[in-house]
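Pasting a structure below so you can have a look.
Entry: chain A
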Amino acid sequence: MQSDLKKILSQSIAFWTFRILSLAVMGILFSILGFIIVKGIGVVSWDFITKMPEDGMTKGGIYPAIIGTLCLIAGSMLFAFPIGVMSGIYIFEYTKDSWYRRFVQLMTANLAGVPSIVFGLFGMALFVNKLGFGDSILAGSLTLGLLALPVVIRTTEEALKAIDNSYREASYALGATKLQTIKRVTLPMALPNIITGLILSIGRVSGETAPILFTVAAYFLPKLPTSVFDQVMALPYHLYVISTSGTNIAESRGMAYGTAVILILIVLILNIIANIIRRFLTKKYKTN
Partner candidate 1 sequence: MYKIESKNVNLHYGSFHALKGINMAIEKNTVTALIGPSGCGKSTFLRLFNRMNDLIDGVKIEGECLIDGKDIYSKSIKIDDLRKRVGMVFQKPNPFPKSVFENVAYGLRVNGITHKNFIEERVEVCLKQAALWDEVKDKLKKSAMALSGGQQQRLCIARALAIEPSVLLMDEPASALDPISTAKIEELIYDLKNLYTIIIVTHNMQQAGRVSDSTAFFYLGELVEFDSTKKIFTNPTDVRTQNYITGRFG
Partner candidate 2 sequence: MSHLNIELQDLRSNILEMFELVQTQLTKSKESFLQLDKDLAREVVINEKRVNGFELKIDRDCENIIALFNPVAIDLRFVLACMKINSNLERIGDIAESVAKFVINFKLEPEKELLETSRVIEMFDTCIEIMNTTARSFAEEDTKLARSIFKLDETVDEINIEANDKIAAFIRTHADRINQSLYTISMIRKLERVGDQCKNIAEETIFYIEAKVLKHKSQK
């Protein structure tokens, strides 16, 4: 009896500890979101997202920064997605389980651990100066793409690993080559999980400030880009600027919170879209 009581007691203590901790995590998330939304929702309006900034960024909208961020997300994904997926396929499907594969995997992991400001400096040195792209969408996208690359590679590898080997064998057994097998069987099956990686990297890329600092972001540029060699404004950098070094920090405080709300919304919407795609693919390529 005694020990039963003890068991029940320790059980419920553990259970409640876990419950409170996870509730606390959710609480923190909601309080951050709540704080930002409460402070920022007031300035968000149709004008706010469609107008150019005015009066030293204390009035008007953030339209060019939204477009800039979307350009950078698209550009970096166009770069990171194919290269990352192809590297992942190479590492998992073409290298044998040897020191070479482990070395490549280790280097990929290291790449993920590099601080983002270092990416920024590297991007500036290589794309902006060496290759002469200047401060441009191209240079910024490539830099952000490099940042996203390890995540895409890793998730591609994991997605391929999750596919039962018997599917590959079944394909080979029917006389298919390795490339045919990847193209027709493995990659379609891995796609839903690869998309998950894409979602993660979009989240990361859209919020980064440091890599775009020296490669693309404009302090104040109230016009839209016309080519990939143009500079643009970007939401995270804009947020940084108006809350630290703007012409009138106190005046633009509301604008800053509004910008944060928009940034969060963009990430959220992109996540939802990617999730819908992933669900569709999962349904299509579902295995038991």
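Definition applied: contacts are C-beta pairs under 8 Å (C-beta built on N, C-alpha and C of every residue); 3 or more make two chains touch, one makes a residue touch a chain; residues count from 1.
How these were chosen: all candidates are chains of the complex that A comes from, given by their letters.
Source: prediction; values computed, not measured.
Among the candidates 1 or 2, the one that touches chain A within this complex is 1.
Across the complex, candidate 1 is touched by residues 96-97, 164, 166-167, 169-177, 180, 184-185, 188-189, 284-288 of chain A.
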